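Apart from one protein chain that is not included, each protein chain of the complex appears where it belongs.
For chain A:
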Amino acid sequence: MIRVDEKGFYGKFGGAYIPEMLHPNIEELRDNYESIVASEEFQQEFQLLLRDFVGRPTPLYFASRLSETFGAKIYLKREDLCHTGAHKVNNTIGQIILAKKLGKKRIIAETGAGQHGVATATVCALMGMDCTVYMGELDIERQRPNVERMKILGAKVVPATSGSKTLKDATNEAMRQWINNPVDTHYIIGSVVGPHPYPEMVARFQSVISEEMKWQLKEKEGRENPDLVIACVGGGSNAAGAFYHYYNTPDVRLIAAEAAGMGISSGKSAATTVLGTPGILHGSKTILMQTEDGQVVEPHSISAGLDYPGIGPVHAHLFDIGRGEFVAVEDEDAMKAGILLSRTEGIIPAIETAHAIHALNLIEYRSDDVIVINLSGRGDKDLETYIKWGGY
């Protein structure tokens, strides 16, 4: 069974390795979130907003030309059609309602690609909450449209200037600011990372993806289970959402696409399961890229959302027990896959998502397999990167 235990572990991975200063915050969350999330009041508000604000259910779209190209039955789960343009908003809607119920007044968040930052700024505007988003200086440069979107929505965007100036450093900075403001502030983590209960909580808010996939496939294919689900993995929230209701159905293959950056052995990569080893990052035991001395290695990916040296503990567990199949996709191949999807289906994907498309080239499948690719986001935010790359 793949399930989190009461101490927050998935097998060997997870837990809450946090400074004592964060203990009261984490304890408050841990002791309250399950009962709040299970309450009818929460569920009503959550479901209503997912439907009327986010636009759920998102379509499960049969991609006929892509299917022809690859020789399989390929469906796209259209998270790119969520309000704000990616799956990230499923989680921020859940956490903002939770934060309100906990009586919090301020929200902080980290962001890589800016999608989580935008999704957080959006729900803060929706609820009238003060919002500060920490973002690596490098990411501020390469995801400019999202920075401006956050500002338009009324959020403050604070650059993280340490380390690689990307997602890892933005996460460090958000954690520091949470230590500095422990009473009135809720930290909305954007992926299935961080100390328990975040990984499971975020996965549950994202699990609406596979919940919908089940009944949508039933309608279209007469069965709830596909043969394969493919998703990209930065921290792993869209993958966790797409895998969630299939974790314990061994017939469904779970494919996770990591970012290989400029190549596994180039020294500029973010392929965590290939290059990483067990250790502790951002409050949980997981697999991370590190030196022999336990210093975290600075990752690289052309997609800011996958530019992270770890993966969520649930993915470390899926990898460890062989339940998940992990593939590593290089920058160049991801960009080409983005163009391919644009031209075969008329959908420009986020570059994160394009990694999941290229995974089709790296795995074996049968021509009658039903494959669902989780289309985690759209490419509007990445236009500048597509333009700079230029290979179209």
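The working rule: a contact is a pair of C-beta atoms (placed from the backbone, for glycine too) under 8 Å apart; a residue touches a chain by one contact, two chains touch by 3 or more; residues count from 1.
To be clear about the criterion, contacts and distances are computed from a predicted model.
Asker: As a check of understanding, state which of "ABC transporter permease subunit", "Aldehyde:ferredoxin oxidoreductase", "Tryptophan synthase alpha chain" or "Phosphonate C-P lyase system protein PhnK" is the UniProt name of the chain not shown.
Answerer: Of the names offered in "ABC transporter permease subunit", "Aldehyde:ferredoxin oxidoreductase", "Tryptophan synthase alpha chain" or "Phosphonate C-P lyase system protein PhnK", the one UniProt assigns to the missing chain is "Tryptophan synthase alpha chain".
Asker: Just name the one of A:181, A:225 or A:342 that touches the chain not displayed here.
Answerer: The one listed residue touching the chain not shown is A:181.
Asker: Looking beyond the chains shown, say which of A:59, A:145, A:163 or A:263 touches the absent one.
Answerer: Touching the chain that is not displayed is residue A:163.
Asker: Looking at the full complex, which residue from A:40, A:251 or A:293 touches the chain that isn't shown here?
Answerer: Considering all chains, including the one not shown, the answer is A:293.
Asker: Applying the definition given at the start, please give the residues of chain A touching the unseen chain.
Answerer: 7, 15-21, 23-25, 162-163, 168, 172, 175-176, 179-183, 279-283, 290, 292-296
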